[in-house]
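Yeah, one chain of the complex is gone here, protein chain that is, but the others are all in their spots.
Should a chain be cited, it is by its letter among A, B, C and D, assigned in written order, with residues numbered from 1 in that chain.
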Amino acid sequence: MLKVSGLKKTYITGTFHKCRVHAVNDVSFHITKGQTFGIVGESGCGKSTLGKCVLRLTEPTEGKIIFNGTEITSLDKESLRSIRPKMQMIFQDPDSSLNPRKTLGQSIAEPLKISEIETGRISEKVEELVRHVGLLPEHIDRYPHQLSGGQNQRAVLARALALEPVFIVADEPTASLDVSVQAQILNLLKDLKHEYGLTMLFISHDLELMRHMCDRIAVMYMGKIVEIASVENIFHSPMHPFTRLLLNENENDSEEISCASGISNICCYYNNCPLKTGKCAHDIPYLTEHMQEHFVACHNIKSMHIIEND
Amino acid sequence: DQDDSGTDTVESGSHLNCVLAQGPSDSLDPASKWVGWYVREFGIYETLFSYDENMVLQPELATGYEQVSDTEWKIILRDGVKFHDGTIMDADSVVYSLKRVLNSENSRKSEYDFIDSITSESANTITITTKYPYAPTIASLTDPIMSIVSPEADDIKNSPVGTGPFKFKSYEREVSISLQKFDDYWNGASEIDTIDAYIVGDGMTRLFMLESGDADISRYIPQSEVSNIESNEDFEITSKETLRSYFLYINMNKEPFNDVNFRQAMNHAIDRQQIVDVALEGIGGTPAESVFPSVSQWSINDELEVIERNETMVKELLAEAGLEDIDNDGYLEYNGEDFEISIYTYTSRPQLKPSAEVIVTQFESVGLKTSLTTMEGSAIEAKMVEGDYDLALYAWGVAPTGDPDYFFSKHFYSSGTEAQKTGYSNEQVDQWIDDAKKSSDEDLRKEYYDNVQRQILEDCPEIYIFYQNAITGYDTKVGGYKEYPNEITILTKDIYLNE
Amino acid sequence: MRPAIKKHSAGIILSFVILTILFIVALFAGYIAPHDPEEANLEKRLQEPSAEYPFGTDHLGRCILSRIIFGSRISLSVGLLVVSSSLLFGMTVGTISGYYGGILDEIIMRIVDTFLAFPGLLLALGISGLFGAGFTNMVIALIIVEWTGYARLARSSVIDVKEHDYVTASRGLGAKDSHIIIQHIIPNIMSPLIVMATIGMGYAILASAGLSFLGFGIQPPTPEWGSMLTDGREYIRSAPYIMIFPGIAIMATVLAFNYLGDSLRDILDPRKNRSSEL
Amino acid sequence: MFENLLNVSDLHVRFPTDVGLVNAINGVDLSINSGDIMGLIGESGCGKSVLGLAITRLLQEDAIVNGRINYRGDELHALDKKTMRQIRGKDIGIILQNPGTSLNPVIPIGKQIAEPLVIHQRMKRFAAMDKAVSLLERVKIREPEKRAKEYPHQFSGGMKERALIAMSLANESEFIIADEPTKGLDVTVKKNIVKLLKEIANKKTMLIITHDLAVAEDVCDNIGVMYAGEIVEIAPVERMFSEQLHPYTKGFFESLPARGLKPIKGNSPSLIDLPEGCRFHSRCDHCTERCKKEHPPMIEHEGRHVRCFLYA
Partner (left out) sequence: MIEFIVRRVLLLIPVLTLISAVSFGIIYITPGDTAKNALMSPSGGANEKAVEEFRIQQGLDKPIHIQYLTWMGKVLHGDLGYSYMTNEGVSDAILRTFGATLKLAIVSMLISLLIAIPAGIIAALKHGTIIDDLFRFTALFGVSMPNFWQAYIMIIVFALFLKVLPSSGYGSGDLSHIILPAITLGTGYAAVTMRLMRASMLDVLRQDYIRAARAKGLPEYLVISRHALKNSLIPVVTMAGLNFGYLLNGSVIVETIFSWPGLGKLIVSSILTKDYPMIQGCILFIAVIFVLINFAVDLSYAYLNPRIRYETRN
């Protein structure tokens, strides 16, 4: 369904010093149809950027993305627009992803209008969508600021579902919601997955949630994927030291992607890694399959096993 | 007065503050452009000859002249004249001064192209030889560009050294100049010890300076305030005719302006007294009879009457010129088509706009639709050169050196720059002007010029409106102040302060 | 404590009332004015305010009240023309610049810088002074000076707005750039621009008066407030009403526009609607 | 030590807005004993933060506050501003909900932490800075000397939250209100902060507002549940987690992923037109006619408190 290889995204920032931020740094993975693929990682490690790049909502700096057999990285604007309806994104922050000057109804109707569905049916369709995500018709004419975060989040979802996509990037769809509202939305996504075989890229840092939602999980650290495996494997036999840290009670100082990071040949986790060896300082570890369907980017997995076995 | 902090005023002498409308902006060298006008106003420099307050030519640094031949003028210099730096003025310094104008670098040298040579005959005589007979030679020496400067002065641009009643003390560019009396002045030292002359462009501000006591003499007081000042016992006002005439250029290359009837109709549609009363508050000028203000010895005004507005005559003339109100809209049509006169004028002289406004109403009242546009002088100039105008209201100093040739050869001589703008050409007039230029007989010249003026009034290439008055206000404690019609003599040794 | 909203509406109502009166006066000047504003009546010049001439007469005997009434047309149309054109042009350029970014943005912003580094009034002076004074040239001059402000404001708002996910979302739905700009960008950058425009009305009126003061404004005998002030300058003491009434007219109009802009700023402030975020 | 350190009774907070009065808090009664760690959970927007701000008198000026807040015998809302200022920061510390905006962007972190020390404890500037550095160290920020000189934008979200905690620790305040100290943090950082809170909780009295039930369970002694501006249930933490009485609390706990992600039906009520009767009735499976008309009082049931007629 989706195959991503060598994806990179570099931001250039700075007034006084020009500075390159490698928000996504050489990432490769694939998702098969009907799967939910999770991405976890610290805040600021590049998850959202990755999600947007995959849909070409921001232009990737380098790399290839193949969606349903089409390479979308090289598509021109027009052809890209034509396949857009098939792939959608649920944005991290519902407040900013709804136009404050449009009612929920207008926002939800937007995709329908863009893809030129007969105007007569639009309002019916909007109402159907609204109900589908558990909102009431009375909400259609309200503005985002007149609604709660959870309600807005559901509107975002409704808008994404309007064109019946086959692939959705869900970027922390439930952050900052209380548990009850969170449950509503997650249920909806699960239903879609089971009923329509929806494929999803699911971003979150709530591990408990991940366990419920995903089939496979990738762990990101500072713009790189350090481990990919099935849910069971991640939770039961995590390999990369960072994954283990995520699942453990250990303290951690988070590192943010900065100007300096990602340019030299040091392993991205070098500074915090308990297992680092001399090799890690000048040789970037690549994702390699250590067990079946379990990829890890670390030179020292073997030694880790030994430590663990002690 | 407030700031007598000057260095030389140990025994607190009398101090005069005056405010002028214009001043030099960079150099104080009288031979540079028109800077001479300003430094003469300040009383620093003098010329060989000059005009008095009645426009009578007077010897100044010269005592007299003699026309040796058609092209040779011998000038006798005044004895005992000292420059501010103590140098004695002699023929050499005069020749030196005059030759500075002929220098190839000088931007105005071509005005003096008629001069062949200037030589010193003796310690107190010089001879000017012209290339051809040129009557205005002596008059041209009154132009302040011909100021006599000390040959010893080494920085004439910044610290002028002349022979005038006041010595230069200091100058703040475009702000003020400080002067000090010259004790060895040939005509007797001034009673005033020090002078600060301020340069202020805005008329109301100049007035305020007078009223607030910041200035004792204030030039060009706005005419609207004259009655106000007059009623105040602390101040005096002089209002005197100058050599500045206000007139309309007519584009004679255009229909119906090429028709003398039409031009005369406009001429007679104007009520000059009303313009003076309204636009000049009755005080800023006098109605014009002809080109030259009466104060000029060349004027023929005593033979003439001011042209009265005469509506019946105007109507007749207009009808003759083919203007009729066909559609009864109150405006005349020319050749059956809507007709509108446009008047251009510029803003740098405050009298222009209101005068033009009154002219517009006067034209309208005889059925001539008229519009007014104010533009920058150079923009109008460009349009006039291209012939793209109807009427343009201008103000000219008609005789800066007192001699009529300046104005006549420009305005009425067929190839003159201004005559080309109006399109005026009259062989007879050309002949008179040529002859007058050559003739050394004053009476004959006067006759020629009188002829020109009469002819002009008939042909009417320009319509003369009024002569501007210079209005100066001064504190009653100021005495001896005189207004000079050519506007270039202001600070003289005669001014004093009553205690 | 009084609820904030009431106060703002009071201010806005007041400025609305003033402006409505002004617009009515301008529209029906012909019916309201007691005299012909351009008719000189040289016998009745410089008359003090009286029943016949409530604001007196000027140096040509024209009725000052009538001139003020007709002058409102000029001031308002200068304001409206200048502001609407510079708003439209500035907004278009600024939006394109901000939305597309890159080299285009770079070029446009250098051009804007060029105009900004050129002191505005001087530029206007240059244009009016050299191409001839008059309504059209004055309006053009002021537009040339004014549009950069709108362009800059539009650009920075666009850059801010386009970062929002709803813009990205719309792109994700397959929308064209034109759709995004018209549907999402423009509506969200309008409110600061509208505020700037109301205040800009006042500025344009003042600037045109300033140009007229320097002699480069509307041509006589057309009544215009700025040139009325200039005409009255010399009579400031002998006939102060010539200058005082047009001065008050300018001030009241500019004040009303400014007040409107100020109140709109508070009303359109998005934070007011989000008071729930403590 | 006082038995009842903080006593809130019949507190109402209303905000005037364009559309009407928002009844953010409607009759909250709450008492916290010295040394107690009280957790406050509930739906987003139910008034938790407003409660915290009302206690410290930090609400915006136009908020309408009624009721009594008694701290150690002092009626907080009756105190003059100066005395209140001394209590604030010195006796009561508050960690505001949003670490991203609660730090002044133009002042170095260390200085911001040292500030209350200079004000309340009259410390010398240098001494205060040293103390600030040691506080940063205490909240486990590496290289505290260097970090103390940095500005908020140079800190990550978790570090900002810790800086805020350090700030509230600076004065050794005896009562600390922490408003969602773990919001929006990733797991690893969250663990850090929970550990820190537990450490602090050993010595202080605290009111912790949170969405994260795991955190509440981990740190608190008692849990209060809020719904639509009032407290609907209070119980000691073990009992609350083992059994919920109020239908809202039940539904809330059922929504946890671990319990099977079962959301409560319906939407939260408008705070402008508060529903009559029990505020939860429209979403409640046990709703009776009485619930629709009569507002249930706090009822004591087996040593716990719950606002529901089911237990009357």
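Here is the rule we go by: a residue touches a chain if its C-beta (ideal position, glycine included) is under 8 Å from a C-beta of that chain, and two chains touch if they have at least 3 such contacts.
The model shown is predicted, which means the values in this text are computed figures rather than measured ones.
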Chain not shown: contacting residue from B:Glu66, B:Asp113, B:Asp184 or B:Glu458: B:Asp113
Residue of D:Ser9, D:Gln86 or D:Ser134 touching the missing chain in the full complex: D:Gln86
Given B:Val200, B:Leu248, B:Leu372 or B:Val429, the one touching the chain that is not displayed: B:Val200
Interface with the unshown chain - residue positions in subunit C: 1-2, 4, 7, 110-111, 113-114, 116-122, 125-127, 129-131, 163, 202, 206, 209-210, 213-214, 226, 229, 233, 236-237, 243, 247, 250-252, 254-255, 258-259, 262, 265, 271
Residues belonging to subunit B that touch the chain removed from view: 3, 5, 22, 24-27, 32-34, 37, 107-111, 113, 172-176, 198-202, 204-205, 208-209, 211-214, 243-244, 376-379, 381-383, 385, 394-398, 400, 406, 410, 417-418
Touching residues (missing chain, whole complex) on subunit D: 53, 56, 58, 81-82, 85-90, 93-94, 96, 98, 101-107, 115-116, 119-120, 151, 153-154, 164, 167, 171
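One rule holds for everything that comes next: only the chains that are shown with their structure count from here on.
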Chain pair that, of all pairs, has the most C-beta pairs in contact: A-D
By mean Cα position, the chain sitting nearest the middle: C
Rounded Å distance, subunit C centre to subunit D centre (Cα mean): 50
Approximate Å spacing (C-alpha centroids) for the pair subunit B, subunit D: 88
Overlap residues in subunit C, where contacts from two or more other chains coincide: 273, 276
Residue numbers on subunit B that touch subunit C, as the complex places them: 203-204, 222-225, 227-228, 274, 277-279, 347, 350, 353-354, 356-358, 360-361, 371-376, 379
List of subunit D residues in touch with subunit A within their complex: 42-45, 140-142, 156-159, 183-189, 191-192, 195, 211, 213, 251-252, 254-258, 261-264, 267-268
Subunit C residues touching subunit A - in the complex, by the definition given at the top: 164-166, 168-176, 179, 183-184, 187-188, 270, 273-274, 276
